[in-house]
Structure formats: C-alpha cells, structure tokens
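Every protein chain except one is present and positioned as in the full complex.
Chain IDs A and B follow the sequence of writing; residue 1 opens each chain.
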Amino acid sequence: MTSTLRHARYVVGENPVTLLAFGLLIVMLLAALLGSSIAPYDPLATNTVRKLEPPSRAHWFGTDQLGRDILSRVLVATRLDLAIAVGAVSLSFLVGTAAGACAGFFGHWVDRIISRLTDTIMAFPLFVLAMAIVAALGNNIGNVVLATAIINLPFYARMARAEVNVRREAGYVEAARLSGNSALRALRCHVVPNALPPMMVQVSLNLGWAMLNAAGLSFIGLGVRPPTPEWGILVAEGASFILSGEWWIALFPGLALMLAVFCFNLLGDGLRDLIDPRRRT
Amino acid sequence: MTPLLDVRGLGKRFPLRHSQSAVHAVDDVSFSIAPGECVGLVGESGCGKSTLVRLVTRLLDPTTGSICFEGTDISRVPAARFASSPWRSRIQMVFQDPTDSLNPRASAFDTIAEPLRRLGTANGRRAVSARVHELADLCGLARELLGRFPHQLSGGQQQRVGIARAIALSPRLLVLDEPTSALDVSVQAVILHLLADLRERLTMTYLFVSHDLNLVRLFSDRVMVMYLGKVVEIGPADRVFEAPRHPYTRALLSAVPTPDPVLRRRRIVLTGEARSPVDPSPSVCRFSGRCPEGFERCERDMPPLRPVGDKHEAACHLLETQAVLR
Partner (left out) sequence: MSEPAVEIPLLSVEDLSVEFRTRDGVVKALEGVSFAVGKGETVGIVGESGSGKSVTAFSVMGLLPPAARVARGRAVFGGLDLLSASGRQLDEYRGRELSMIFQNPRTALNPIRTIGQQLVDVLVRHANLFRVDARARAVELLARVQIPDPGRRFGAYPFELSGGMCQRVMIALAIACAPALLIADEPTTGIDVTTQAAILDLLGELGAQSRMATILITHDLGVVAERCDRIVVMHGGHVVETAPTDELFAHPRHPYTARLIASTPRPGAKLTDLLPIPGSVPDLRQALPPCRYRPRCERALPRCDEPPLPRLVLTPRHLVACQNPLPVEAV
C-alpha cells in the first residue's frame, strides 16, 4: 500500500498540471462534503429585501432574484453535481466496460449483439435521447443519472472492446490459460486490468461531460427542480437576468461548472499515470 | 516405451471469412516424442509451427487428428475446457517474447505464483511463497527481484520469470517457443544452459522451436522440419544437419550464416514463390514450384514420409527414386 502512496506522490509531484488538477479536485470534494456546513447562509433561505444585490462583502457572489446567497447555493450544489456525474459515469463505466470487454474478447455473436445495441443508442442524438428517457421515466434525479449513464454507455463499450481486442492475443493471456484460467477469468483478471489505464483518461473527460449533460438537462427543466441548488439550474435562473445587467447570478455557477470540467480534464493524464504500472520507476 | 506425446494425422484449418476456403495451417502431421527427449522444430514463417505448438499445448482445437499424451487422447477435451482438466499442469510453455508474455501489471512473484494459485495443491500463502522462492532459486532469479514488474527487469531476468512460471507445476512436457530469440546472444547462452540443466534435474521432455538452426542442432536430440503445414523431414539432429535429405532442408541449411568459412555450405537459392496455404491440393507436393530438384511426379502425388536412415525420414519423391537406383 505504501508503494502505491509513494507512487501517487511521485505522479502528483512530477507534473504541475496534475498537481493543479488534484488540488482543484480536493477543493471540490471539500465543498461537496462540507458545503452545507461552511456555507455562510442557508441556500434555500429567501430574503426579498436583499434581492439582486451585486457581489459585496456580505454576499461574495451577490444574491439572486429571491434574495438567496449565491455563494451558498453554488457551494451546496457541488455535492449534487458531483454525485450525479460520478454516479452516471460509474454506472456507464461498469456496465459499458463489462459489455465491451466481453464483445472484444469473445467475438462472434456476443460481439454482434452488443455492438448492435451500442450502435442503436448512438444512432440517436444523445442529448435528445437523455431528454426522452427522463421525460418518459419521470422527472427526478435518479433518472437523470440513469439517462446520462445510458447515453454514455456506447462510449465505454467501444473503448473497452477495442482495448480488449488488441490485448486478446497477447502472450500473457495465453500464459494465463496455460496457468489454468478459464477464458472468462483470463479476461477479468488479466486483460481488463491492462485495458484500464488508457480508459482512465477517458473516464475523467467523461466526468466533465456528464456534469455538463446533467446541468443541461436541468437547464431545460428536466431532472433537478428548483429550488434545489444545482449549477445547471442556477445558470438557467441567471440567464434571464444577464440582459438586465445582473451578470453575477449566472456567472458564478457557470464558473464553478467550468472549473469542475477543467479539473476533470486535467485529471485524466494523472489518473492514467497513477494506474499504469509502467510509469513506476 | 510408450511415447510421452504421440501425434497422429493432426490437422488445423482456419476458414477464411465469407468464403468456403480455408488456410491449411497444419496438415496431416504425425510424430512422437519419447520421455526425456528434446525434439527441435524448425521451419520458416508460415510453416505452421506456431499453430502446431498451440495445438499441442491445447490452446487451440485441431480440425482433424489426435494428440495422445501419456496414452490419453487429449484432443478430445475442447481447448476452452482444458484449463480445468488434469492434464493442464503437465504440458506447459515458455514463450518467445517476455515483454509480451508477462502481464505488465503483475509482479514477478505474482506471475510465478499464478499457476500455483490456480492449479497447484499448495495451500495458503506461506506454501505458495515458499514454492515461488524455490522456483526463483532454481531459475537463478535473485529473490529481491520478485517484487518488481516486468518493465523493471532485464530481458534475461524476464525470461527467467517465464521459465519459473512454466516449471512451477512440474510439467512433464515443456514447449519452448523460441525462448532465446528476443535476448542478446550473451544472455542466450545462460538461458540455454539453465534450460538444459532444468531438463536433467526435473526430468522434463522438451519440444524446442527455433528459427536458429545452429541452436537447434546443439540443443536437440531429434529435429523436425516443417514446410507449409507439413513435416518434410524428421530425424536425429546430427544426421539431419550433416546429411539433410529433403531439398528444402538442404536449402534451409545452406542459407544459415556461419562465422566459420570452412563449414560454410554452398548456397542453394530458392526461386519462385511459395505455394498458397489456402486450399492446397492434396496431391501436389507443397514444395514443388520452388524446389530446385522437382520433377513431374511432384505435381501428381503428395510424397509421404519415407525412412531414409535410422529413425530418419523425409518426404520427397526423389528419395524413392534414389532408393530404387541404389
């Protein structure tokens, strides 16, 4: 375990970009965990007297049209956004990788069926498909996670299929068979762990994308409903005020969203370095 | 004495996609290996030796023929289920390229322990650990290297890990698939000495595949030459190398670069293109068209393996003519 930690320290310390990304990630995680405790105001508390105030000492990010403190809302929303993104990506990663790995390893009819399924999903414009799923199944957060996971599935299935296909004929897979592993076990314990590092970069890019997706859905009113703070909703609420000059209502949640996506993008390489044993010196 | 491995009429066809044709990778191959022997297998790319090796180690299922190991026909057990059959531990292989055949994410210890954990009778971590250390010592691998990953080991060290893994379950038949071609020549000698030593100590039988003919000669007792899926010559190593009877073997040996000008042979140049392995005609010698000595019978009949000396056989019509003339 200590060698993993040492390796983690090395990876993080080696590249300033990785360091930055991890730093941002820690900030976000802290905000998600402690948001409601460190928020200066109750995110749902309205105060019409102090509505539409620009950023000031009392309200660092200003207030919105109902007098709610935007900083508190942005902070508290972190948990929800992260949870949705991580939940959706985890689900699609697990299911997609499993399906893609089987397709890539066994080939023949397994490959045909799984590929046709993923092709079907990809035939739709993905955001529209997500909208349709949420609208059909019901307008709640769980279905937002599910919808985002479903439209994301083909991405992982294809990647896994390709990575597994390349490694299928490798010597160590044959050696694993010779050592008494069944084909399925060889796939699970030997091929998939080696196929993971290149996918890690994609996982983190995907987190950013999933977050945008969820934000997009709530922007148009699907999924998360007001007054629950969520960055997409916050931006939606603020959008109507931009032209009238209250720029801060949309800007700060938008910035938070941007920083989160940025962080995930940068994290990709770091994650891969962390997992790939070849990077160990 | 019953042979350890007895292969009869072994064939493997790979169907081509979207057509009825098939590549005949291995065609009607028969040979046997006695216990304790080392049989060399030579041939150029496309001759079928990799396919034959995978058939013998049961990673592939044959299309025709039988593979009798210690008296039982193991070709009846499908390759997909062979991993759980009792013979799995008795036939093992050392691979050519250690960078490809060692799991990059597994330490040397885990790689060697894998067969023990899957198929071994040793129970518990202590027993497995003890056996891994024993194997590392046997293969000349320093114990402190066991925690390293393949990319942190040199080529020779990686290959020792591969060998330790292969002998972990004390197999009776060990297939060596070009075990030293990816290594420097100075390391090669060490690994070969190790393999020879292990063979004696652990009474194993070897099937030694190599493209380096000089190496096969000094390492094997008998040698088998393959061409386009068929065995063209088989016999004691010294005999086959000193006095090859098949025209292909002669051409092959003449092409081997030799440092000693005295021992150099006159080159036999092979002109023409090799025959296609797709749906080859069963009545035409595979080497005809390229053979410097063919005659019309070569395009009419497939030559069978004929004895040309003590335990020495070759598949060529010319030999029959020679026998008749004698």
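We adopt the following convention: a contact is a pair of C-beta atoms (placed from the backbone, for glycine too) under 8 Å apart; a residue touches a chain by one contact, two chains touch by 3 or more.
Note that the coordinates shown come from a computational prediction; the quantities given were computed from them, not determined experimentally.
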Chains on display which the left-out chain touches in the complete complex: B
Given B:Asp212, B:Asp279 or B:Glu293, the one touching the chain that is not displayed: B:Asp212
Absent-chain contact - pick from B:Gln188, B:Thr205 or B:Ser288: B:Gln188
In subunit B, positions touching the absent partner: 44-45, 154-156, 184-190, 192-193, 196, 211-215, 217-219, 241, 251-252, 254-261, 263-264, 267, 269-270, 273
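Following the convention adopted for this analysis, only the chains that are shown with their structure count from here on.
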Distance between the centres, which are taken as Cα means, of subunit B and subunit A, whole angstrom: 50
Residues of subunit A that touch subunit B when the two form their complex: 170-172, 174-183, 190, 193-194, 277-278, 280
Complex interface listing, subunit B residues touching subunit A: 54, 57, 59, 80, 83-84, 88-89, 92-93, 95-97, 100-105, 114-115, 118-119, 149, 151-152, 162, 165-166
